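Below is the structure I would like to discuss, written out as structure tokens.
Of the protein chains in this complex, one is absent; all others appear in place.
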Amino acid sequence: MGMVGGGIDSFIGEVHRMAARLDNQIELICGALSSTEERSLQSGKILGLNPERIYRSYHEMINKEVTANYIPSMAFVSIVTPNHLHYQPARLALESGFHVMVDKPLTHSVEEAYNLRQVVKATGKLFGITYTYAGYPMVKEARYLISNDTFGKIRKVNVDYPQGWLTRNIESEKQKQASWRVDPAKSGKGGAMGDIGTHVENIIHYTTGLEIEELCADLSSRYNRKLDDDASILLRFTNGASGSVRASQVLSGEENSLKISVYGENGSLEWSHTDPNSLILKWIDKPTQVYKAGAEKSYLSRAAKNNMRLPSGHPEGFIEAFANIYRNFAYAIKSVEAGKSPDLENFDFPGIEDGLRGMVFIETVVASSNAGCKWKKFEIK
Amino acid sequence: MGMVGGGIDSFIGEVHRMAARLDNQIELICGALSSTEERSLQSGKILGLNPERIYRSYHEMINKEVTANYIPSMAFVSIVTPNHLHYQPARLALESGFHVMVDKPLTHSVEEAYNLRQVVKATGKLFGITYTYAGYPMVKEARYLISNDTFGKIRKVNVDYPQGWLTRNIESEKQKQASWRVDPAKSGKGGAMGDIGTHVENIIHYTTGLEIEELCADLSSRYNRKLDDDASILLRFTNGASGSVRASQVLSGEENSLKISVYGENGSLEWSHTDPNSLILKWIDKPTQVYKAGAEKSYLSRAAKNNMRLPSGHPEGFIEAFANIYRNFAYAIKSVEAGKSPDLENFDFPGIEDGLRGMVFIETVVASSNAGCKWKKFEIK
Amino acid sequence: MGMVGGGIDSFIGEVHRMAARLDNQIELICGALSSTEERSLQSGKILGLNPERIYRSYHEMINKEVTANYIPSMAFVSIVTPNHLHYQPARLALESGFHVMVDKPLTHSVEEAYNLRQVVKATGKLFGITYTYAGYPMVKEARYLISNDTFGKIRKVNVDYPQGWLTRNIESEKQKQASWRVDPAKSGKGGAMGDIGTHVENIIHYTTGLEIEELCADLSSRYNRKLDDDASILLRFTNGASGSVRASQVLSGEENSLKISVYGENGSLEWSHTDPNSLILKWIDKPTQVYKAGAEKSYLSRAAKNNMRLPSGHPEGFIEAFANIYRNFAYAIKSVEAGKSPDLENFDFPGIEDGLRGMVFIETVVASSNAGCKWKKFEIK
Partner (left out) sequence: MGMVGGGIDSFIGEVHRMAARLDNQIELICGALSSTEERSLQSGKILGLNPERIYRSYHEMINKEVTANYIPSMAFVSIVTPNHLHYQPARLALESGFHVMVDKPLTHSVEEAYNLRQVVKATGKLFGITYTYAGYPMVKEARYLISNDTFGKIRKVNVDYPQGWLTRNIESEKQKQASWRVDPAKSGKGGAMGDIGTHVENIIHYTTGLEIEELCADLSSRYNRKLDDDASILLRFTNGASGSVRASQVLSGEENSLKISVYGENGSLEWSHTDPNSLILKWIDKPTQVYKAGAEKSYLSRAAKNNMRLPSGHPEGFIEAFANIYRNFAYAIKSVEAGKSPDLENFDFPGIEDGLRGMVFIETVVASSNAGCKWKKFEIK
């Protein structure tokens, strides 16, 4: 793969690289790793890239890689820049014949998202987006159980995503991540919503398959931030279920404890990022069950087990979940290049529709809040 | 004490009696224990009451006890009937010179609540209400820490109160508790809101002292219930903090896991009824702390330790929390009867203002939801 | 009941009284509450006893109560003195026609224990001992499940009982509890073994029914204590199973977290005092199950549910477990006095054989350790 963004002082770039590397399916062979030429070169050198394939810009990288006959050739582009720099390189890569993986959220604006969907459809290339939590095997198990009607009709979905890293005004201290996250020119309309709100929307849709009918959002921010750093959101789904979301980056002492609870008529499940290798099933008048990750567990679905590397009691974590997305994307590329359909049931990854849904979520939430916390329809064209 | 309601097939009546009995400060000496004469007599007999002091109605009990010179005399009346039967006996008892303890919510309607406040003021008698969670020592510790500005200005309060006992339509099977809880004639305007919503409002106010400025509620119900069985509520407080509440009785597999998280600018705390003897404090870039209940712990506040009976590692639970309210009420009566001020800092209990606030909460929440989930001011006259 | 020991500055005396009181089956009507006359009288007064029935010694109490025709009469004696003062009052009470409840361990020495067994047999009176953990409903559920062969043949039993209250040399500061616990003249041959070791032996036998064949103990102590404050013990059972025990009172920062794990050929269970209302069942290649206490749970055994007062999610704790022992003892007395057999399957309590087994455990453990940590047979005559 070739990488756009993710220079050596980037947090998420290195996560993408570890994830891509873990399963020996993907090799980083070229990159335009930073917005400044010097840092691009330096980063590529540190990563041990062939000097010829360290580029000063994504244009240069894509244009060169499409024509030069490097072996191995670049099969796909991974885009890990801030949000405002997703659309253009993604579009160029797709139109130049490359598959594309992009960090979430999909784009800077919902318009870009609709346009990108068009490009994906038109080019027919594979497109992935790193909604990390969809890569966790026990989240896949949750999805499997719900889709098999284990709990009866779903009534309620509650999600909490508490973080604390913006509790203080760290952007005033030039903290790199904070600086662009709070800047609309780089992040888009959503602050916390773009960063963690889209993860919430994705895990809800991924596990339950429910469609949001309308929502009512109360966003707020501190320190004269122009974008939200905190949100409480009420949801109504098209099947009649309701839901409630809390997503915040200003909760002192919180780390990154995404938690989802899904309640059906007969039972419920709970998954929390603080114990990602467990899945709790609660029942009316039956003992609670705890499903545990483990490649040897016969009671788990294949969808879950195909995304585990270790036997039970050997914890896999964030990097492994991330790696599942990359590995499955690589499998799909191999299938497609061999003229076969990818096996997306066993080796799935989030795609362009998921990315678009996240962008619509951001914009709907912001619109609801700006209207004084009024119900807004959630509509995807 | 004398008891109104709480016959032998009642759940909460027996809890009140165990709680009153535990600390050897209170003796049940008379009662009008049921709405039917026969069951009143039978219940009184089983409880070993003096047959002369088993009454057929609260009128009879209060009128007789005020004139007869029984020894020991009745010092206060405990009212544990369904909501629609709180106001009249409370009023009669107060006006007859007795102190009063009542189960929550305070009354059937907010009008009754305002009236009762008038009666309490006019008679000068002591008035208590069994918001159980305010009786837990680690909830008192939370209150102490917040009131001492441990966490800086409070920004956010999140509360979850998930239950599952109304998941199925058990009122159709004549389950006694369910039957009156879903009946507006007995419960008032709130279903889950009257039952558990008032606990949520109370624990927020009790621990943080914050005043709700306005709220936006999304209530729903199943099985053609006339009252809510589920709620998601957004809160805004007068100090600028915001909050979010989930309270539901239709979450399959949930039991009774009230949980509150309070976030200040510098740190936060978390208390959960699933582990009531711990209090978790989270900090920005300092280790998380877990405060543990234990009568010998020097680091705990007196307010907490005065409401513990056992050393650390010996769990106290629901009955002990309930008993703290009764015991402290008994202490207050003794002080007052000895002409002294009760020591409400060390031995506090919820009172008439707490009860009134709960009723305003119910009505505001219902009004917001009926208006299509609109923001409504939370106003206490 | 009448109480021997347990004056107002005693920890365990008040626990016994709360436990006895909770379920309205037992009234404290007389006592010889302290070893000093003055404190006995003062304690009795504070507890509101009839002044005539406050005694200066257990002799006086038992002799007087057996002849005077007080109403209500004393049905049983509760003995809550230090260990060296159990045997004499227990014997006198039994021989005077009273039932007896005694705090653990049974006696000061194993010889006294054998003698007391003789007296119990000879008099035919009811005898109880407050092994608290046997009063927990989920411990009763564990016993029920194991006795119904839920897990196959038992292979292994591991128990930890960590405490930290003797971490420092608090007896040098005259801490009352510590002073007698470390004194062989009052405690007997066991220090931590007498205090918490006997609880461990009891919970193993109570839940599994296994008989210890032999054991190998490594005891130690600090601060020139004459009795053990720490033990590690290996166990072999007559059925071929093995086990391991850790019981210590010098583990800094530990509170009172008794935990038992029982492993059968097909599955296992785990109960911990830190979450006493749950029972965890683990299986080979099936999801873990968590049984939750709750009077309404249909899947729990009657033995467990008969010892719960509250629905699920309303935690009961140490006092309630203790109270189960007292209440069941009271039920048994009532049955016996009505000429019926007590229903010990549904309303059980530990008795003289359990007490004796605990004493043999203490002496065997001490003998093994004194012999240089050698295997010793565990033999009850």
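Each chain gets a letter, A, B and C, in the order it is written, and its residues are counted from 1.
Just so we're on the same page, a contact is a pair of C-beta atoms (placed from the backbone, for glycine too) under 8 Å apart; a residue touches a chain by one contact, two chains touch by 3 or more.
Owing to the predicted nature of the structure, the values given are computational and were not obtained by experimental measurement.
Screening C:T67, C:N224, C:S252 or C:S341 against the full complex identifies C:S252 as the residue touching the chain left out.
In the complete complex, the hidden chain is touched by one of C:N158, C:N306 or C:T364, namely C:N158. Only one of C:G267, C:G317 or C:P342 touches the chain withheld from this view, namely C:G267. Subunit B meets the missing chain through residues 281, 285-292, 296-299.
The missing chain lies against subunit A, touching residues 11, 14-15, 17-18, 21-24, 47-48, 163, 165, 254-257, 273-276, 292, 294, 309-320.
Where subunit C meets the missing chain, the touching residues are 151-152, 155-156, 158, 160, 162, 164, 167-168, 216, 218, 220, 222, 230, 232, 234, 242-244, 246, 248, 250-254, 261, 263-268, 281-284, 288, 372-373, 375.
One rule holds for everything that comes next: only the chains that are shown with their structure count from here on.
Centroid distances from subunit B, each centroid being the mean of CA atoms, peak for A. Averaging the CA coordinates per chain and comparing them to the mean over all protein CA atoms picks out B as nearest. The centroid of the Cα atoms in subunit A and the matching centroid in subunit C are 55 Å apart.
Computed from the mean C-alpha positions, the centre of subunit B lies at a distance of 35 Å from the centre of subunit C. If you average the Cα atoms of subunit A and of subunit B, the two centres end up 43 Å apart. Looking at subunit B, one finds that residues 254 touch two or more other chains.
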